[in-house]
Each structure stands twice: as structure tokens, then as C-alpha cells.
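Of the protein chains in this complex, one is absent; all others appear in place.
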Amino acid sequence: MEKKYKFATRILSIMVIAGLVAWIYQLQKGLILTNMRNPFTWGLYIATWAFFVGTAAGGLVVSSAIYVFGAKEFKPIAKVASLTAFVCVIGAMLSILPDIGRPERLYYMIISPNLDSMLPWDVLVLVLYALVSGIYTYILLKPDIASRGIKLPLLGTVLKREVSKEEIENIREKSEIQAKRLAPIALPLAIMIHTVTAWVLATQFSRAWWYGGLLAPTFIAAALATGPAVVIIASMIVYGYKNELLATFSLLAKFSAISAVILLFMYYNDFLVRFWWRSGREFEVLKLVFSRYPLIHAIEIIFILASVIIFATRSKSRNWLIAGSISVLVGVFAHRFLLIPPAYNQIPLEIPVATSTEALTWFYPIAIGQIRGSLLNPQDVFTSFWNYVPSIVEITITTGVIAFVCLAYMLSIRALPLIEETR
Amino acid sequence: MKVNRRSFLKYCAVSAAALATSRYFQLAQTKEILPETIEIVRSTCSPNCTGACGFHAMVYKGKISALIQSADYPEEEYNPRGCLRGQSFLNLIYGPDRLKRPLIRIGKRGEGKFKAVSWEEAFNYVADRLAEIIKKYGSESVATSIQVPGTGYVHKGALVRLSSIFGFSVLHAYTMNGDLPIFWPMTFGVQTEELEPLEWLNSRYTAIFGSNILYTRLPDAKFLTLSQERGGKIIVIDPNYSATASKADEWIQIDPATDAAFALGIVHVILNEKLYNEDFIKTYTDLPLLIRLDNQKKIKAEEVKDLSTAVASLKANIPEYRELYVVYDKGSGKLHIPNPENLERNFDPVLEGEFEIELLTGEKVKVKPAFQLLKEVIEKDYSPDKVARIVCPNEKRTNEYVETINRIAHEMATIKPLHIVYGASNYQWFHGDLKGRALSLIVVLTGNIGKPGAGISTYAGQYRIRWPLASWWNFGDKKNKWVTYLLWLNEDFRNSEEFKKYNKETPYPENDIKALIFGWHNPFDQHNMANKLIEKATNGDLELIVATDFQMTTSCLWSDVVLPGVSWYEKYELTVTPVHPYAQLQKPAIEPLFECMPEIWIFKEIARNLADRLGGEFKEEVKNFYPNPEVFKQEEEARANNTWAIKLAREKANQASLDTIRLILERGGKIVKGITLDDLMKGPVRLNLPAPGKRQLMFWEQIELKKPFPPVSYPAPLPKTARFVKSGRIEFYKDEDVFIDYGETLPVHKDPFVDTENKMEASKKYEFAFITKNSLYRVHSTHSNNLTMLELQDFKAKVWANPETLSEKGIKDGELVEVFNDRGKLYAYAVSDPGLHPKILIFEQGWWSRYLRGTSYNTPLYPWIKSNQVIYFVPGIWEPTTAWNEVAVDIRKVRG
Partner (left out) sequence: MKKRYGMIIDLNRCIGCRSCAVVCKMHNSIPPGTWWQRVETIGSNEHMVPTGDYPDISMVFLPVLCMHCEDAPCVKVCPVGATWQREDGVVLVDYERCVGCRYCMTACPYGVRQFNWQDSEESFEEAFENSGFKEQWFKDKTYRYGYPHDHRTRDGRMVYTPKRPKGVVEKCTFCVQYIDRGLQPACVRGCPGNARIFGDLNDPNSEISRVLKERNVFRLAEDMGTHPKVFYILPIRKESRGVVKYGKEI
């Protein structure tokens, strides 16, 4: 166990460091190191951001559900759940950081935010959410911290106090009350982060792939599908596959499965509506999904569907639970990724042209922002289609962020008194 | 928004109204508004396109930070002149290929290995080698060449002046470029004429035969749309849907090089329906002249029995280059000799019929007026039915074409003024002369000459000079020895029986050409037809190659010595192009970069160094290289007392340039009378053209003042050119032997390739015509390496082809292809273009070889020479001229 833990943390640390180095490199050279260009301005970073925002929600929804809806089954994993929420939202914020061309100027978000823009609001809710999930985790952990403290590297155990039993009970009660009070704030916040994040995209009239009212609900559905999956894995890491938790896991799995079904329903519902009219930008972009990105689409559908099936039929098996969770994470990650290419490759400035034999839509090409190629292999500057594949730097930074989230979690479970001592 | 006929009409009404109120033109803007750190200098963009657009250079800390059109021409419609190439010229001045110092080759020819040397070293090298060659082969074996005299009388003239001192041969670039439309001297006795673009506004009908004005006369292209706004109609006749065709009211696609047939079809309708201007024909043309049916020559008055007294009295009053011909005067019922020196008409010649004339010898010959013969030919061969079959690219549409020819003929004959634009690409075919003669018929028959907005224009890039330049170009009374470029390239023709038979006066250096000194062009890309130049450079036939340029072109790479010159923002120069009737200055906005030097200095130094080697009277003579010997002396003195510096040499060169401009203006005659250097310093000055308002019309004096044809074509003296039209009239009937032998006494149509490619056994298998036209992004090869222009072309040299052609050949849009024939090949990327004729491949010429994987678009070409071009020799006016488009090729995909 210890060996595995060490191995995992070491690997993760290496990935984090690699990501960090890559980011510093990117800061130096500029975003030219990504494969985004003028016609295609957001890529893997933004997809990862949306993905983490989704996973972040799950945790807090789970733990606050206990206090708002009295979902007792979740109680044993509440701490883990809110902790995942905390690390994931940090992960979300970290994933947009490398996407910013001038991160050192981000303070303008505070000193001169544009309240018309969804982005400051999104940052606001994300920060609030990070705060709330952090506080929430702390509240849940308070009794244990008092009795067992936090184990920090070098500093050793801190915050540990000599407390009597009554005192502990007292603290526990208090924490219970505080949690109950915080829950009604946390839950809507959890919903808000998806909604606002979705609005960042969904408000963009020029991007037919995003524009409309449906994006926010699908974001929530995606969050409720991935959140529980993350919590399942996170809990298993901490608690293992225990009998007492079987019901919890199975409930989480069902929760995820139902959300995934809703997600797929909304997704295809949207497709149908777009398809039925068979013209216009909404339809064209749908065509793009199937003509240009069938593979990514297949991945999202197959993996999400697989998870639904697994969760619906095998939620009692440890391995299947893990498989199901990973499956939904992969599926939703693909789903998140697919948010991007069709949105950009449907260039907004389009002009229909009808000749005597065909009617076509012509897209006004955009200058990509760079001179590529060579004398023997010349490349265009203007293009109306950008074949985006994340660059090594983008992938390294992104995996760095993902590794950071995992590492933070791994370190936290060692440091924080998550496991009940009595058992 | 849906547009129907009604809104179209409404639009027309509105646009007329709008024009009345809207200015739309950009006038020069006050320079003082910019910060004081920025200085504005006016110069003239002067590449080979001869747009000669006035530009303002924004100079900051001794460098040009931006260029913009100066928009300071007095006629507001002309503002602004300029284009994307001129605007981004900075990329060339400062670009990576800019030359810094003189270079001497150290590697093999063409390999591109050079060492940078001092000016002194370079001149020593050049002078030593030249002296050797002169000793071995004679001075006429040293050839020099310049391009586009109109864009720089001073510095280009300096090379010609150098040639004149030492007796070098001068290759005439005008014909080397194929820019000479030889129908002009044949028909009108001049080098060329053209309307200034402002006149296009007066045309009601503009017929463009294969001229891509939107690219090649870019700053003037707006006059087409303005003319439309004023109710004029524009039609384009072109095998390909060019950018210009897209702006026209009508595009008529014809088969390649069938313009003569099309024109003669129109003439058919004009003649048949008597839509011609009889009075005009009788007064200004040779069509009433009587032609002997036995020998097909114009009957000369001196041959005719009853006319000998009249001849004698007339002969005394006319120059010897004139000939007296005969018409049949309807009024008196007698033969009459029209005065070749005066076009006033006091007789009424018959145009039709057949007559019998008794000669001095007593022999009786049958004669017909040329007009009658023309009518017969046209009647027989060029009915709209027949023409439609020749020109129509698609058999199924032949009937449609019959209708079109009839309709266009009526429009052309009735809507006046009519202006025909005959494109260079269109006449750069083997039988380009025939097309021009046929097109001229249309405007002349309908009387569309000499009036505002009327005529036929050939807007080649570079053509005639505006006034005599001997004061500068010739050294004292030493004449220049001009040599025909094509004769140099085409040895086979030079040695052929045909050449010997027809040639009377075309010179050629006895020991061939052994050294080449050139400036302002890039012959190793632009002219290495069939690799002839490269071959001569590689096999050592050419013993010395010296290039002057401001950047490292392909030709510089092939040279032995490269001398770094300067651009038009680094020197004083006089620009007077033919199409735009202004004299303008090029002014130094900046110091020449690095060690680059104004060309006048370079050629003076070559002269000085060579004179040192050759000794004799040369040593004294070169002191007069600069117009003011004082300036020469000052530099020599500085050299002697070691105070010489490059800065000083530049100052002296600038001084000499200004002196030269003054000299040229003073000796320019009527057309620049009263125009001083000071005037030019302030801005563009319109030339004193003879037509009212100093407008540039064609043959205004001939038509209005009844002066005989031709007007002078500088620099040739009138006697040299007037003998082309001995009747003093516009001539459609050519009776020199070669025309009779070829069956071309009157304009006729001849199919392309029949007399050229198809005679070469191997070529039969090549089915496509290879048209190398000009690019929007280059002026020939200038701007080939302009980064900004490259971006706009995806960094790719392209070949345009009809989609059917491509699919037939299994080529997809965008693929790398090879265009080839037995002589050479070219690599480029295929572009599918539905507007292209299926039997044509188009390449936009001017790419440096470096962008073509080392190939060249000129290697598949051949220097054809048509024999009627060697019967006279007047440099740049009547001599063999290149037919770029008479090339058959095939295309295939490049594998791997």
C-alpha cells in the first residue's frame, strides 16, 4: 500500500513538475506553443476547465445533499466528497491560467471587471465555490482535526489539541449545525458554477454550437454524472471497497447513471431539433460534428453509455464501479473536448452561395497568426478550417494540472484526518 | 436582399445622383498633422509596371516606416494612384535579399557563392575583364541592357551612355519583353499610342481584348467602374474569365488566339451593313488606294501612264520616305494622287469596284481599291457563321456566338466613342500583329480615332520614351548600336535562309555577344527562354556577366559581378511613363542602404576604370560622363587627396543626377517646354500634350489638324518610322514582299501553333496553350520575395486550370504539378478555375526560380521570330518581338 502510494505520488509529482516547466516555457515563448490559432482560439485548456468545473460540483452536491435533502447514505463520504470539490475547483482555475496570454495582468479582473462579461462572474463563482468547499471540508473535518490534527510534511502534526470527549461531541454538533447552514448556500453555488461556466459559452451568438438555453442544463447533467464518479474513486482510495459503503456507492452510481442519461437525452434532443430543419447554422455545425469529428463523438457516446449500463447493472462490484466511473469520466472529457472544435470550425462569417448546380455556404477565411511551412512545403496563412490537435505543451500542462489535482488529493488524504479512527 | 430588375434600374438612377454629390476621391492630406519626428518625402514608385504612382514616404530616424499614395495629381480622379505592391515595397528595400556590398563570384556560375568586395575591387575586376573581351572580340561583343526607360531617364540612361562611349551593343528590352505590338508600326507607323486612363471616362463602349487591367493597370482599373457609373459599357473578350472580366458588363469567351477572327467577324457586319464611317476611311486610311491584282502591290503613281507630270511636281515637295499612290476620284472620274503629307481631302475616292490602268510601260493592269479587296476577303472568310466556328470554345454554343457577334458588332459600330484595349498577353503570340491589325480595323472603320475616349490602346508595361534623350543617352555624337535580343537567343533563325531572304538592315555583332552588363531586369528568370541564357552562362559562351540590382535576384546569382544599386527612394531620378502623362521625380527619402550606390555613379565608375585600361581618347572623354565635368573633377580631386568617402561620392552622384534632369528637360522640346526641375520638386507636372487640355488622345493632330501619319516615335527620327506608312495614312494593306508571301497583305486570322509548335515534330503531343500572365502580387519578378505578397499567395506558385482539365489528368485542386514540354518544365500547385478555357494553362509569371524548386516558367518557351519583323530595323519599333504565349505544353501530377 505504502509503496503504491509513494509510487503514485512520485509519478504525479513528476507530471506536475513537467506541467510547470511546460507552462514556464509557454510563458516565455507565448501561446504559439499551443496548437490554437486565430480561427480557433480556445482548446484543450478550456475543455479541461469545463471538465473540472463539472467534476467539482459533484462533491459538494453530494455532501450538501445530506443536509438539504437528508440523503443519509452519503454521510460517510461527505468529507471526501467536499474535498474532491475543493481540489477540482482549484484544478478548474488552474486549467485556465495557462490559457491566459498575460496572466500577470489578471488583477484587472478585480480592479476593472466588466460586469457585462460572463467571465468575471464565472471567476467570482469559482472563487466563491473554492472558498465554500474549502470551508465546508474544514467544517466537516473540525472534530477530527481537533482530536487528531493535520499531518504536514516537515512540520509534523499540527492543530491537534487535547480535547475531552464532550468537547469533541460539542465540536461535532457545532460542525453539524454549521454544515447544515452552509449546505443551502453551497448547493446553489455548485449549480451556479456550471451554469455560469456554460453561460460563458452559451451566450455567444456567433457560435452556433454553443448558443442557446440548453448548454447550462447539459453542463449540470454532465457535472452530476462525473461528480459522483469522482467521489466513488476518491472514496475508494481513502476507504477502500467496504461493505458499509456499498449502499453509498450504489446510490452514487445510480445518481451518475441517471444524470448521464439525462445528459444524453438533452444532447440528442438538441441534435434532433437541429437536424429536423436541415438548414441554417445550427444544422451546419451538427453536420460538422458527424463529418469531421465522428471519432470524438463516438467516444463520448460509447463511454457515457457504457457507464450508464455498468452503473445500472453492476453497481455492486468494485471493479465495475471503478470501470464505470472511469468510463463516465472519459466520456464526459470527450464531451467537453467536443465543445470546442465544431464551435470554431463553423466560422461565423458565412455567406450562402447558390450556383446553377449547388448551394453552398462559404466561410470567410481567417488569418491564422503565424507563418508555417517551408520553401518546399508551403502552408496557407488564411484558412476556414483549423485542424486542432493539442500540442505536446498543451498536453503536458493539462496533464500537469490533472496530476496536480490528483496529487493534492493524495497528499490531503494523508494529511487530513479523513478516516474515522474508531474503526 | 433580393435584387430584381426594378431595383437595378433604381440603383442606376441613384448611382448617377450619388456621383453628382459624392467626391469619393482621396486627395493628398496635409503632412503637417503628423508628429514632427516624421518627415514626408514624395517619390515615385517606378517598377516595370509603369504605373509611376506618386508615393509619400514616412521617414522616421532615417528609415522609411511606411508608404502611402501621395494622391497629389491635379485631376482628382487620378487620386490615389498606387497598389499593394508599391505600398509594401519596404519589404524589398529592407528585406533579407537586399544587397549590401559589391560581390564577386567565387563558386560555379549559378551556384550562388560570392565574396563581398570593395567597390574598387569590383570595378577593377569588371574593367580588366571588359578590356580583355574588347581586345579579343571587339567592343560590340559587349552587350548591355536596361528595362523600361520611362521609369528612369537618368540612371538607366547612364548605362546607355556608357555603351555609347565604348561602342557596346545595346539589347533592346522592349522587344525582348514582347511588349512591342508590332501592328502599330505596321498600321499607324508609330511605336505605340494609348489613351490616358482619364479618357476612359469619356468612352461609352470599352472592349477589352485580353488585357487584365485589374492586375496590370491596377491604379487605373477604377476608371472602368467609373466609366460604367457614367453609363459606359465594358466588355471583355478573353479565353479566360479574368478579374477584369468580372467587372465587365459582358464576358465573351473565345478560343485562344482567335481574336483576329472575332474582330474580322465584327468587321463583316460593319461592312455588310454599311455601319462604317466612309468619310473617315477615305480621308485617313489607305483603303481607297488602288492595288494591282497582278503583283498585289499598291500601284505607285510613278508607274501610271497619265500621272507622270503630277508625280514630278508632287515629288519635289515630299520627303523621300513618302510614296505616291493612286485612287480613283469619283468627282473628276479620274485617277488621283492623294498627298501623303497632307490629309485634307479635296477628292472623293471610290472604295469599291475594279478598274484597269495603263502603265508607263504601256502594260494594262487590273486594280481594285484596297477596300474592295478587304470586303472580298471578309465576305469570303469571316461571316459571323464562320467566325463563330473559329472562336467558339464549345461546339454546342456556336449559334449563340453567331448572335453575339452580330450584336456586339452593332454595339461597337454604333455606340461612340469606342475604345478597344488590346492586351499585351494577347499580342504576345506569333500572329499578334494580325490580331492588332484586325482590331484596328474596327476602330478605324467606325472613325474612333483622335477623339476623346476613342481609339485602340495597348497598355504594355513599358514602352516609348516621350522626348529625345540623345543629349544624355548618347555620348556626344556617338550613336548607340542596338541589337535584337531574339536574334541572340535564336541562332537557328539567325542562320536561316528565311532571315537572309528578308533581312535588309538588322545588325548583329560579328563575334556574337560575349559579355552582358544589365540593370533593372532579371533576365535569368524573365528571359531565359528555353534555358538559352543559362546555357550560355554555363558553357562559357558568355564570358562576363555583370548585374546591377538592389537585391539578390536569380540573375544576380548567375552573374560574375553584382553591383548593388538603389531603389526609387534612395536617389534622384526622372520618371515619365507613357500611359500616365506626367513628369515626376524620384527623390531620396533615405540615404542608400549599406554601400549601395546610385547607378549613375556605378556606370560612371565603370567608364572611368575601363577608360584607364583602354587609354587613348577615352581617358579624356570619361571626364564628361556627368553632364557637368566639374562634378566629376571634384570627386577625382577628393580621390587624389584621400578625402574621398562614400558619402561624398553619393553627394556628387545626386548632384549629377539633378544636372542630368535639368539637361534632359532643357533639351526635351515642346512637350516639356517650361517645365523645370523646381516645378517637379513640388509635385507631378502634366506634359504639354497637343490635344486640348493637354489630354492624351491618340493621333489628335492627325485627325484634327490633318497632319500626315505617323507622329514621331522617340528616339527614332521620323524618316525611320514614316517609311512604314509611306502613304502618310493609316495602312491596312501591306505590300512588302513578306506580307505578300505570307498572304497577310490584309488583316487575316491564322490559327495559333500552326506556323510554330506544329512545325516542330515533337510538339504535336502537347495539347495545352501555356499562358504566362502577370500577377497581382508582382511586377514581373519584382516582389517575388516580398514577404507580405507571399503571404497573400499562400507562398505558392500556382498553375490555373479548368476543373475538367484537372480531373482528366487525375489532378486535384492544390496538388503539386509539373507543366512541361520537350524544352523545359515548371513546378507549381494546381488551382481549379471554372473560368479557364479547358485548353489553356495559366501561370502567373515572375517567380524567382527559388520558389519553383529551381525550375523556370520560361524554359518551355521558344524565341520564335516572324519574318515580317526583320524587314526593317528600327530598335524597339520594328524588330523581332517575343511571343510568350506561343507555347504548347502538357501537365501532370508530381509524384512523391
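A few notes on this one:
Per-chain residue numbering starts at 1, and chain names A and B are given in the order in which the chains are listed.
In the analysis below, a contact is a pair of C-beta atoms (placed from the backbone, for glycine too) under 8 Å apart; a residue touches a chain by one contact, two chains touch by 3 or more.
Predicted model, so just to flag it, every value in this text is computed and none were measured.
Summary of contacts with the chain left out: across A:24, A:298 or A:371, the touching residue is A:371.
By the touch rule set out above, subunit A reaches the unshown chain at residues 29-32, 34, 36-39, 41-42, 96, 99-103, 105-106, 108-109, 112-114, 116-120, 123, 200, 203-207, 343-344, 347-357, 360-362, 364-375, 378-379, 381-382. Against the chain not displayed here, subunit B makes contact via residues 1, 3-5, 7-8, 11, 14-15, 17-18, 21-26, 29, 33-35, 37-38, 58, 60-61, 63, 65-69, 71, 80-84, 87-88, 90-91, 94-98, 100, 214, 218-219, 221-222, 225-226, 228-229, 241, 243, 246-247, 249, 253, 593-594, 776, 785, 787-792, 795, 798, 800, 813, 831-835, 850-851.
Keep in mind that, in the parts below, only the chains that are shown with their structure count from here on.
The mean-CA centres of subunit A and subunit B are about 68 angstrom from one another, to the nearest whole unit. By the touch rule above, subunit B contacts subunit A in their complex via residues 791-792, 794-796, 850-851, 853. Residues of subunit A that touch subunit B in their complex: 371, 373, 375-376, 378-382.
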